[in-house]
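The complex appears here without one of its protein chains, the remainder shown in place.
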Amino acid sequence: MNSFGQIFRITTFGESHGAAVGGVIDGMPAGILVDEDFIQYELDRRRPGQSRLTTARNEADKVEILSGTFEGKTTGCPIGFLVRNTNQHSQDYENMRDVFRPSHADYTYTQKYGIRDHRGGGRSSARETISRVVAGAFAKLALRQMGISIQAYTQQVGGITLPGTYKDYDLSLTESNDVRCPDLTYAQKMADLITKVKAEGDTIGGVVSCVIKGCPIGLGEPVFGKLHALLGHAMLSINAVKGFEYGLGFAGVTERGSQQNDKMIPLPNGKIGFATNNSGGIQGGISNGEDIYFRVAFKPVATLLMEQDTVTADGEATKLTARGRHDACVLPRAVPVVEAMAAITILDAYLLQQTKTM
Amino acid sequence: MNSFGQIFRITTFGESHGAAVGGVIDGMPAGILVDEDFIQYELDRRRPGQSRLTTARNEADKVEILSGTFEGKTTGCPIGFLVRNTNQHSQDYENMRDVFRPSHADYTYTQKYGIRDHRGGGRSSARETISRVVAGAFAKLALRQMGISIQAYTQQVGGITLPGTYKDYDLSLTESNDVRCPDLTYAQKMADLITKVKAEGDTIGGVVSCVIKGCPIGLGEPVFGKLHALLGHAMLSINAVKGFEYGLGFAGVTERGSQQNDKMIPLPNGKIGFATNNSGGIQGGISNGEDIYFRVAFKPVATLLMEQDTVTADGEATKLTARGRHDACVLPRAVPVVEAMAAITILDAYLLQQTKTM
Amino acid sequence: MNSFGQIFRITTFGESHGAAVGGVIDGMPAGILVDEDFIQYELDRRRPGQSRLTTARNEADKVEILSGTFEGKTTGCPIGFLVRNTNQHSQDYENMRDVFRPSHADYTYTQKYGIRDHRGGGRSSARETISRVVAGAFAKLALRQMGISIQAYTQQVGGITLPGTYKDYDLSLTESNDVRCPDLTYAQKMADLITKVKAEGDTIGGVVSCVIKGCPIGLGEPVFGKLHALLGHAMLSINAVKGFEYGLGFAGVTERGSQQNDKMIPLPNGKIGFATNNSGGIQGGISNGEDIYFRVAFKPVATLLMEQDTVTADGEATKLTARGRHDACVLPRAVPVVEAMAAITILDAYLLQQTKTM
Partner (left out) sequence: MNSFGQIFRITTFGESHGAAVGGVIDGMPAGILVDEDFIQYELDRRRPGQSRLTTARNEADKVEILSGTFEGKTTGCPIGFLVRNTNQHSQDYENMRDVFRPSHADYTYTQKYGIRDHRGGGRSSARETISRVVAGAFAKLALRQMGISIQAYTQQVGGITLPGTYKDYDLSLTESNDVRCPDLTYAQKMADLITKVKAEGDTIGGVVSCVIKGCPIGLGEPVFGKLHALLGHAMLSINAVKGFEYGLGFAGVTERGSQQNDKMIPLPNGKIGFATNNSGGIQGGISNGEDIYFRVAFKPVATLLMEQDTVTADGEATKLTARGRHDACVLPRAVPVVEAMAAITILDAYLLQQTKTM
């Protein structure tokens, strides 16, 4: 099940140390201007080795678009693309061939398929998210035309949490620092924590927040395609994600309906508005025209550069110290991936909404 | 998009005040014994009017199975079923025909489709979950044969939270009280809170916890069909759900990898085990044989039996005091719905896993 | 796999001698006027016992619409519906419980599922097509608004073939006779043949032709959703169908490209037209605005009211003379089923086309 989406549908392939990762985008609307610089810019935001906070694997991650565009525009035909792997150090993984990393996918892939490409985590590597970022960039190009924008940022690293909501910050500062946090003071604190954890050979988790602005009313498909259910599915499919909430989320369960309900009000322009947005821009699974916002929890990376107790494929106790180049914290690089999956989901819902009336 | 699942696939239909709700189950394995008493028992757990804590709508909710069974067994053919609506009081909703309830689906349905059945919330009513419970009951019958069991319970109502994890309680006590909380002291506190909130015409949210035991290793489909992504999609598609987390979830993001990783150990029987289960039974999106556990956040019900400011369909300010019979807290009745969606998801993944090798 | 269609999607259930047959229509556009008389009229065209040429099973086949409509219009929500079975004579099938009818689905269902509802053919009965006709009637209501019409007719029964093409006949005469042939002389010959075959306890095959008028340019999805591939899939899913061809079909393979190509010409109105329509209204899998026409081959019904050699479930040789009420020729009643599947396919393609541009 390597596809996602109903109308705008992405299919991905590729292992961390195989020849390439890539995918096919089906259902891209025709006639959209293809800004290749923007697509590469999005990939660069996800690229390993982009800062001292991330893995040192040095990949240019240049995307090659193989089909579906003509004279600078999309044609409505499927867009094939790939990114070559060039900086594999497969020998770093030789000691993991028959040993399972704790809390990693090594053991479960082996049990599921009876075979596993152990090099660099194979298919379970987050390198797969390259394909999502490419597809997300195409989706953003289409959404941009409709005035829809998506912005994610690192809200929490370990115990350091940016207070307040997205409305309290200038999100244009997000890309100004390596952590992708829109507050420079907090960004520094988070960076220091990541640096410290990395030096210890350990890892740390965190939370990405995301806001979607300009989404029209009416997106989302009752009952199983509720917009937040699709967004949740999309986010939970990203490596290392452990939780998803939108609007007030878990915190809101303690409230009364009379506190939490978003009062509806007449707007000066004759339209209908809301006094608050506790709903997170979605009511009954359908967008209501307000900002959509949600949070995504990432666990600490499982691969540690310190010794851990584990077992071999034969079930013998052993010790493992991973080699290879790994992120101590995925948050900075997860931000563009969260945005990409949000863009894919929203564009798909947008296109599907065209079919509701004749 | 009123279908869910790839192999074991449910399609539902029906409005709150229409003739009936029902659905079609496709992909049910052949030869499973159909225990109709059990199916009705599951529906009775979800039934309105089952206790003083729930809505007073008095529906017997008797299911009629229309196809797909023969001489007490499933045939592999689709199972059509329905539950007649018998206790509608549609006139209670007459004042909502042209007025939108705050934080409800009234406004978004109208905007999406240009038309809305306002009676009892129409399609957006939680009455739709009847069909999920019927399908979930069939799924449980199949899973039971494989030794897989699913148990949910009310873990939190408003600010009252059952401490610890599912391992700290005897879950067989869950059905012993109206709240469906496995601790009788906490159950009483929760019941008292719901009663108080209800008396005020207000509503309150909460959290359902769920544990799946006996799930074999290998279920879940990288990369977009990760088992927790499918479970998250399933849960987020239930009315009033605002968040989903599994394993340590949001709380776990503050931990180091060295704390959170589940150490792998040799078991006395020669198999591989885990010293802890922080992963929540899923690694790399694939079940690892340990208990799968997750939490689902429910917001307070939007419909209040107290006056609220809102607008009419023409965008005029007005005040609305809902009539009709509504739950002050959905948690007690949400427990069987969470179980049903979990059962549907796990059976689907179980069947899909049969296709991985030849 | 009891669903068909991507956006306009029908799911069906029901056995011949079960409680009911029915289904769910998902993706019906909102705001379409529901003409219940028309829906019942379509069912009446398919009804058994409608003439001396068809099976004597006497079913009113009254449809009950359970959801998805409000105050005479579709709401965009799923349409559940059912038709009760009332005139089963299950005892007629008792001698087929452990005996397989030659060329019927009895044996293959038993092998596939390990269990079979033998009464009236169970799920393999053409009674399942009731659900298709209901869904097709809804599709026709939507297509009618767009000026798209669909007309099928009996073109061949056994060796009696109506010469020429659909352009040579007044198709409004199709419903004037029991065979549903637009030429009364040929209709009589066909009726005589069916009557003769029926009297002998035997059965006979034939061909249905169908034409779709008013279809806009651009429907159909390269490469696997070519419009004729979807139509072919739809037709081949109907009971007893053995072949599908569109445009010149099999006969056209003997021609040169220079003969068969449809010359493109400027029309007086400035648009582009075609001098001929050998393509059958579809080029490259996409409708070109001309009439779409195709032919569907039906084999003789397998169930004979005469003695046949066959085997028991234990593999013993035996003889079987079927009881029950069976059509000697399905063609007259197949006409509305072919139309229904065509309508479902075209509406689905029509809605999908809305998603190609933004």
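Note that the chains are named A, B and C in the order they appear, and that numbering of residues resets to 1 at the start of each chain.
The working rule: contacts are C-beta pairs under 8 Å (C-beta built on N, C-alpha and C of every residue); 3 or more make two chains touch, one makes a residue touch a chain.
This structure is a prediction, so every number in the text was calculated from the model and none was measured.
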Option touching the unshown chain, where A:40, A:75 or A:95 are the choices = A:75
Request  = Tell me which residue among C:6, C:50 or C:188 touches the hidden chain in the full complex.
outcome  = C:6
Remark   = Checked against the full complex, the residue among C:37, C:71, C:170 or C:309 that touches the missing chain is C:309
Request  = Over the whole complex, note the residues of chain B touching the chain we left out.
outcome  = 6-7, 27, 29-32, 76-77, 142, 145-146, 222, 350-352, 354-358
Message = For review purposes, identify every residue of chain A that touches the missing chain, sorted by number.
response = 1-3, 9, 11-15, 18-24, 26, 30-31, 64-68, 70, 73-80, 82, 112-117, 122-123
Ask   = When the complex is taken as a whole, what residues of chain C touch the one chain not shown?
value = 1-4, 6, 12, 100, 102-109, 111-114, 123-124, 128, 156, 158-159, 197, 202-207, 217-218, 220-226, 228-230, 232-233, 236-237, 242-250, 252-267, 270-272, 278-280, 282-288, 295, 297-304, 306, 308-311, 315-317, 352-353, 356-357
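Criterion: only the chains that are shown with their structure count from here on.
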Ask   = If you take the mean of the Cα atoms for each chain, which one ends up farthest from chain C?
value = A
Inquiry  = Looking only at residue numbers at the chain A/chain B interface, is the share used by both copies over half or under half? Answer same or different.
reply    = same
Inquiry  = Centroid from C-alpha atoms only, then distance chain A to chain C, rounded to Å. What do you get?
reply    = 46
Note = Distance in whole angstrom between the CA centres of chain B and chain C is 39
Request  = Express in whole angstrom the distance between the two chain centres, defined as the mean CA positions of chain A and chain B.
outcome  = 26
Message = Which positions in chain A are in touch with at least two other chains?
response = 6, 222, 352, 356-357
